[in-house]
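Quick one: structure below, then a few questions.
The complex appears here without one of its protein chains, the remainder shown in place.
Naming follows writing order (A, B and C), and every chain is counted from residue 1.
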Amino acid sequence: MKQNLYNYILGIADNSLILGQRMGELCGHGPSLETDIACTNISLDLFGQVRSYFQYASKLAGDGRTEDDIAMLRQEREYVNVLLVEQPNTDFAYTIARHFLFDVYHLLFLTELEKSKDLTLSAIAKKCIKEVRYHERFTSDWMKRLGDGTAESKAKIQEAINDLWTYTDELFHQTKADKAMVAEGIGVDVTKLKDAYYEKVNEVLTEATLETPESKYFQKGGKKGIHTEHMGYLLAELQYMQRAYPNMEW
Amino acid sequence: MKQNLYNYILGIADNSLILGQRMGELCGHGPSLETDIACTNISLDLFGQVRSYFQYASKLAGDGRTEDDIAMLRQEREYVNVLLVEQPNTDFAYTIARHFLFDVYHLLFLTELEKSKDLTLSAIAKKCIKEVRYHERFTSDWMKRLGDGTAESKAKIQEAINDLWTYTDELFHQTKADKAMVAEGIGVDVTKLKDAYYEKVNEVLTEATLETPESKYFQKGGKKGIHTEHMGYLLAELQYMQRAYPNMEW
Amino acid sequence: KNLEKQFEERIARDEKIEPKDWMPEKYRKTHIRQMSQHAHSEIVGMLPEGNWITRAPSLRRKVALLAKVQDEAGHGLYLYSATETLGISRDEMYEQLHTGKAKYSSIFNYPTITWADMGAIGWLVDGAAIINQVPLCNTSYGPYARAMIRVCKEESFHQRQGFEIMLKLSNGTPEQKEMAQDALNRWWWPALMMLGPTDAESVHTEQSMKWKLKRKSNDDLRQQFIDQTVPQADILGLTIPDPDLKWNEERGSYDFGEINWDEFWQVVKGHGPCNKERMKARVGAWERGEWVRDAAMAYAEKSQERKKKQVI
Partner (left out) sequence: KNLEKQFEERIARDEKIEPKDWMPEKYRKTHIRQMSQHAHSEIVGMLPEGNWITRAPSLRRKVALLAKVQDEAGHGLYLYSATETLGISRDEMYEQLHTGKAKYSSIFNYPTITWADMGAIGWLVDGAAIINQVPLCNTSYGPYARAMIRVCKEESFHQRQGFEIMLKLSNGTPEQKEMAQDALNRWWWPALMMLGPTDAESVHTEQSMKWKLKRKSNDDLRQQFIDQTVPQADILGLTIPDPDLKWNEERGSYDFGEINWDEFWQVVKGHGPCNKERMKARVGAWERGEWVRDAAMAYAEKSQERKKKQVI
């Protein structure tokens, strides 16, 4: 049971970890000072969430593994984030689209996780939900600005949404740990979030005067640790210090 | 004496290592199939040279350090390549300009190293010189094509040369190991290559209808292990496997 | 009609057709399609392996990988040249690749996510490619046959090199062995799909047989690949990820499980894990390189002008 809970936490936290890392890359390079601050702030929130989850996981592991070990000392095949969050910051449209597509899910997910029988997870969810509500508003607003902005911005954000759409379905795949935790009233049944998710996304896209993609072809693998080729490079940076200077405190 | 020779070899080989890594990044992404093949080939040559040098260094170290340990398990501050070779592949003009500015030096250097009293170094130099002669011809030809090509290519290659010029002076700085090896008739006195270098570079630039920069401000640090901010990211990739899977054979 | 008959007879006599010979339009088109597809596969195939050049775990492996990818670029180069003899330019072929009109081998739409993938690609992907390609060394179109002789020689070197990477991993630490097994798990089925759809689904076969573009059916080739590869997996001490795989004494061959043809067609239709990435990489390189090619062209023209003036 503990192993399932541990894995379940990783399944949640890895998404924030990898997405936070992607947002952190942008720091100082945003299209305006205000967006720069917002993206840095979102990254900060996400890593804060990661710490809460991994501190809990560390306690569950009970073998001396620290939050940093869990975050930075796994091999690529052991990270279980969805493919969506590891996609690169191709341009600001991709950054916003990726984040938006995750935020809508994230908010639905945390709203359910708040009801978890596991009090630690429920407490973390409660704290995170406030932050994520802000993230979702930020990215939804930008979806509208870009979608209903200029012809150029519309083309770019539509392309980003079309490209990233293929990674949305995986959000609703259940892992073994998921199923076990749902059965115990601890985990969220993500399959039940799917309709609300696509409805909400469609609503924002429509308001943003964008097309909702109709493709039925989806990619998966992240939840099983089979990532896209972008992941290795991201991890090379994320793990650099912990790998180059093992067993030290910072 | 052995320590100086060891350091001296690193001073030579790190240049090929880091430049080879940069050229390797381009593989599959060149502006044409022919340039792709050439850049891959140059990268291949450079890593071949690195192996010769580090195998010799490994023997000198005599403490079990392998060529791979030397290539991939030092900290950033211990790499002593010049700043020039670590500069990024901003575009094909930067790639060619960087490589050209190094090749002219490299050829002059190896021509002298061939006369080294150290027979191993002399033999390596003899082998490398044939490859580097080809590299220099390749990059000189491209300098001319880009310089005397279109207005756009001329502007781009001139900008690259102007930017990278600041890193040329360091090629002729002497390290402690340099001085010791020159004194023993093993090393090359790089200060003596300077005039021939700038003459040759100027000759190619002129033929390429380009301006030879006149700036007298130069950057240095690489030979002391003080690198530019690009270096850390390059090393994160170069060292990834050796760091993530320590003490294994491949 | 007479020409066509003579032509078919030449092929039947195992004579080579050369660029200047008369040939039916369909022969030309079919060859352009297959040969350019083959060339494109070499070029796109540089990407999944190129992905590990900067991260190769040792200098020796890095050098070998660079050499291998360079070979692939070389194969692309002479396959393009061979195709050009049929009256299509390289730029036209690129255009077809970049617009999605021309295909390339679907296997390159899978990501390379660990170092072991470099082993698995060499062992399995080059292994399957050789089985596809060896018969082409005797195909009817001369330039293609000659190109394939060279390609096959290098491919079998690559295949051995890939196997050797796998062997090293399999004999390494538990982590390394796991990495090798994982790569086999991910590449096995896509490799089987490389031999093409089942005969029932396969088009072009009959005509291709006649022109010696094909000598055996896809299913026969697949069986050959499996029969040859399973014992190699045994040597590695790795398990083929197919619970239905077992030796059939009667057939003298391995029986094997059902291939997921839905996945095959999804990838062929452009919805594999990396189809978009691969095309973006190729098109991006091409577009970023435009000013470079323009410069080279302008320079060449100027040089010609200068030479002309000198003559005058």
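We take it that a residue touches a chain if its C-beta (ideal position, glycine included) is under 8 Å from a C-beta of that chain, and two chains touch if they have at least 3 such contacts.
Treat the numbers as computed from the prediction; the structure is a model and nothing was measured.
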>> Using the touch definition from the header, name the shown chains in contact with the chain that isn't displayed.
In response: A, B
>> For a quick check of understanding: of A:102, A:138 or A:240, which residue touches the chain that isn't displayed?
In response: A:240
> Which of A:3, A:150 or A:215 sits in contact with the chain that's absent?
Replying inline: A:150
> What residue numbers in chain A mark contact with the hidden partner chain?
Replying inline: 21, 24-25, 27-37, 40-41, 43-44, 47-48, 50-51, 54, 67-68, 71, 91-92, 144-146, 148-150, 152-153, 156, 237-238, 240-242, 245, 248-250
> Hey, which chain B residues sit against the chain that's not shown?
Replying inline: 75-77, 163, 166, 215, 217, 219, 221, 226-229, 231-232, 236
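Keep this in mind: only the chains that are shown with their structure count from here on.
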> Using CA atom averages as chain centres, what separation in Å is found between chain A and chain B?
Replying inline: 41
> If you average the CA atoms of chain B and of chain C, how far apart do the two points sit, in angstrom?
Replying inline: 34
> Which chain C residues touch at least two other chains?
Replying inline: 55, 175
> Which residues belonging to chain B are in contact with no fewer than two other chains?
Replying inline: 237, 240
